[in-house]
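Apart from one protein chain that is not included, each protein chain of the complex appears where it belongs.
Labels run A, B and C following the written order; every chain starts at residue 1.
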């Protein structure tokens, strides 16, 4: 692998991973590939077993058969390694509410765990199940499955409730059973390269932090665009809507990383909590969003009929008013950000696929005076999460040549250009996160009080949407979304009409 | 041409360019090609004559013959255009101290100037002669050659004296004859793309100015390296030395553009003087350099004998102690820069050819605390003047992948990558400067009080060097210069051992 | 009273205050007067009883008799009001470890609590007892004395352990019995006018926060000087020493208020926790103090023999090496303060009585250049806690008159001058704190994690002192302390030799 495997403590200990809900799609499509990537990079200990667990009857081989194609598709030509990996996978059937069933699994595994004289057995419980069974399986684990010699960690997937109230219930359940140190709430956006990079980018460089405040920054825009619709998942989606699906969690997590103050430490002892202390702090500084501070949309079939409209999805009610698009503005009322709008824009079935953050700077002070005869474009720092990670700063220079016209260009760091070899084989967000869980790095996971603070911001808006206080505006699939959305955003963020970014190609010329 | 010719007023008027010293090398190698570039880009008026003037006897055709090869070499395949250009060139013989001779030239030219009913005749006097004849030719022009209907401008080349005293003499001579508005002192470094860009880069972007001070910047290093020796010009060079040859003028001009405060205006009415007011102001804040604040060197033949040592040059005295290398430090004592060393390093016969400015930032505040287990490289903004213009900012990001190691990379703007077409056909510094003179843009020329302020900084050091108070250390040609030089510089600027810049290639992939 | 009584909710409810340890000195000298001040200002509800509780046999009247003289001395001529207050005071005998005894008290009080149809009974338990009985009395209260209709709050006095370990024990005891919302750890320095003012001063003014960082501040010195010795309390003091007695708690609390970042809120909902979050954060950024970073002293009798030396105190062992003086330096490793020394200096039997914070600014940038012929004194912001609260900023102006010499003077806010009427009748720190407890404002109390963080900073040093790794230097009583102390401090803070502050008098001239 590109990097040497770290000499982490857990690697010398034994590990059992219990994938709860092993028959499901999440386990197959996300958990299994992530575990495989760790396996091939030597990030899993030698004494390791993956136990698939679910209610259905299934043999070990059946589970392996179910997982193999997904791995093969992504890793062509690695048949042998895949088989080696799958040989570590077994399947055990059990009820989610049965401490006995769970206990039986570990009774059986104990022998593996102690092989080669291992003294320490770590256990990772991966919850690839809906929240409705969290309480049952959690209680069963607590009663029957905890290791006495090593650590026990739970990896839990969203949704973490639908609003403040339902979250508090979930929180009570989990906190009643496990300590915060044992609980790893996943927001997989925290596993993305760019988000993992944010601490280094912001705090290990001299040039960003002094500018990172209301004196210099005009607005921040966080954009999430998908160029596909619900594609059959409409039923699930319809009970959430775009705000719950990506804004309240993924985009809010990104906002927190962008907006937070410097933590006591960004690496080393206890940094996971220091970082999350700051994320919570900045979320507390945000007022709940008003229904008046947002625009909602819902896509219809495009003119060419190449896709069904949202409500034409068979799994979606005909009269659904669930938004598939939203644009909204948030205000961070603290000394760093007071007065700077944080705009979020997210939608399905839009004109492109893109996730990015734009940090727009104010017009250079007095530029109008110093360059009275010239339009000076504003600077923007763009953090592109996908596709193709890039960091670039829109910068003005004199157009080379004799005319002396200023022109916007960019200081660019395109990951594919610069880190070709690393990116080609880039691990998935899930891979990173499971690795961080194994390493005990909680910074990449969401803490209970973060979730609470995020729900506090969004719950009034969500309740108003649920109560039908604002109808989504229809927009054609594959468009930019409803015109009101662009208008709304333009109150806070003026697009520069003349500028377009061109990514440099990966070059081989060296000096 | 890449840009449309500007509708400048002078283009609609008649123009006579008197190249004084037309037989010389400077005229042939620099003035003529620059005029040709302006000609091909339509930056010269239709009613235009270039009059070569010198003491030797020569026909028009002989001058054209002398100039043609230089133009052809640089512009292969443009024979026809070159001939069209040369057809505008005539030669007139005269004494430099004869007002009559000069008057005769313009008597003759008047007819051309008034062709097509032209009312306004502009005259540009290009001094491609040594300063010893400035007084004579200046007086002759003043007496016999000034246009009464248009402007009269003098383009004067360095050297502008050898120290404060000799400069004052020159200044008195020229100021006695012409106004500051008529006088264009050339420092051709001001014509270089990067230097012309500095006003825009610094003041038309929001992100540099707030960082551009002692709170954030650790040191500034201006480097000039040539990989050739004196190559026969040693005689001339020996009476100047490296400090006078490039530091007191070119590098000091760059320093002033880097260090100066924001001018009242950076374009528009009177901006040339506003800019130069600031350059003068910052030079006044610099204390004269002490001989103790510098290291001197002189190159010897390399081990492989591929070049003669400096004193082995036939035109150089065997016992010459003229420095061919110098490193020195300057202190700008004002609220912006107090405590920040400005280091200059210049030399001939070094390991590479390079001119660049490095602006090194301080370690991100408290990075040692926030990243206690990690070495955080410092940021650097690099302005590369040659070869291959580039602006890049050394920036830290997390190494992509699972290991989480921080790594220095760069936000990069390489001109050749970004502005391929513009740069391929890039005009020379002289071309820009003559054009700026025609346009009356004095910002690119040095003002009398700037020259005075620069000499004030360097004169004590130069007098000490001339008096032999410090002997240059010998260094092998094609090396990095004397070890003392690197040691000296390292007091103020610590090189990052692990980092190396890779310019991106010009790519054609677009999104 | 000067201010209208606030319409706080608790005022309309009933209140029982249980003063545990009512026979002791603390109860008599601090608790009783504070309660009296609240009583006279109408900050106690109408339905209110103060129950003195201790192990000794005593009648109500005996307790009143014990308390009356202290009140009379401070409030001459208020006999009637004092009697009205004391009529609210009763005494009940009981064991500290007896839930029954405590329960009996409240069984009896219930009737009072419900008088006039009161529905809500609040109970404040004031621990005026040594920590050794905290566990017992706490358990007894928990079992037998909690109100079911209103709040229950514990006011607990220092010492909170002697080091990290002993604190953790105490913390475990209290947290095992009561929630953080119920527990009010007192550091009475948080009740002092100047410290209560710090949030407003720092964050409700535009001019301090931008300067409040390493770019502008050179050092911070916190000084605590007493002009008396142990005066018979030597026995108690000897087991603590000056570091534990005032530095680890009082001065560290002041440091935290000075150094912390802006909280989410400084008033309003949950601000008590927001403020303490920031105090904890900044304490986490401080490295444990090394024994090498301090100077210790112990006073001897002065030359005139007017006082006994420390070890001559009968209650102090002859060979005691307990420090009565210490000077030490702390480093706050965060982006705001990295590189700025925080100096603490505290001692008994020194030349004056004074508690103050000095925030010394850096020399005005480049002042040496702009005023080359002049010594420019540095600015200092002084926050005087006692005697006589004052805020003043040492500021340079031109000496009025013709000579043009600069001179240090001050922008001054002396509380007695400005707020004469308010200050004359100023409430004690304890009064404020008990009131804040009644109001539920926890910001003025220390949180569990704050205490932990403070102990973490001091414990290694304290253990080294306890282990005798550094002997205190003797100093004469009523001197400035050991010369080493002044030398040590002068490494970080240079005293301005020429300047002296003169407080303005309270004037009656108005414009």
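Here is the rule we go by: contacts are C-beta pairs under 8 Å (C-beta built on N, C-alpha and C of every residue); 3 or more make two chains touch, one makes a residue touch a chain.
Computed from a predicted model, the values in this text were never measured in an experiment.
Chemist: Going by the contact rule already stated, which one of A:335, A:440 or A:460 would touch the omitted chain in the full complex?
Modeler: From the options A:335, A:440 or A:460, the contact with the absent chain belongs to A:335.
Chemist: For the chain left off this view, which of C:9, C:41 or C:331 is in contact with it?
Modeler: With C:9, C:41 or C:331 as choices, the missing chain is touched by C:41.
Chemist: Among B:281, B:441 or B:476, single out the residue that touches the unshown chain.
Modeler: B:281
Chemist: Can you say which of C:52, C:263 or C:297 touches the chain missing from this structure?
Modeler: Answer from the full complex: C:263 touches the omitted chain.
Chemist: Out of C:78, C:209, C:227 or C:449, point to the residue that touches the absent chain in the complete complex.
Modeler: C:209
Chemist: For review purposes, identify every residue of chain A that touches the missing chain, sorted by number.
Modeler: 214-215, 285, 333-335, 337-338, 365-366, 368-370
Chemist: Give me the chain C residues in contact with the hidden chain, please.
Modeler: Per the touch rule, chain C residues meeting the hidden chain are 2-4, 6, 41, 43, 193, 196-197, 199-201, 203-207, 209-211, 215-216, 262-269, 361-367, 369-374, 376, 378-379, 388-389, 391-393, 395-406, 409-413, 415, 417-419, 422-423, 426-427, 431-432, 435, 501-511.
Chemist: When the complex is taken as a whole, what residues of chain B touch the one chain not shown?
Modeler: 209, 261-262, 264, 274, 277, 281, 284-285, 334-335
Criterion: only the chains that are shown with their structure count from here on.
Chemist: Could you tell me the distance, in whole angstrom, between the mean C-alpha positions of chain A and chain C?
Modeler: 46
Chemist: Taking each chain's centre as its mean C-alpha position, how far apart are chain B and chain C in Å?
Modeler: Chain B and chain C have C-alpha centres separated by 65 Å.
Chemist: Taking each chain's centre as the mean of its CA atoms, how far is chain A from chain B in angstrom?
Modeler: Centre separation, chain A to chain B: 51 Å.
Chemist: Could you say which residues in chain A touch two or more other chains, in rising order?
Modeler: 209, 262, 264
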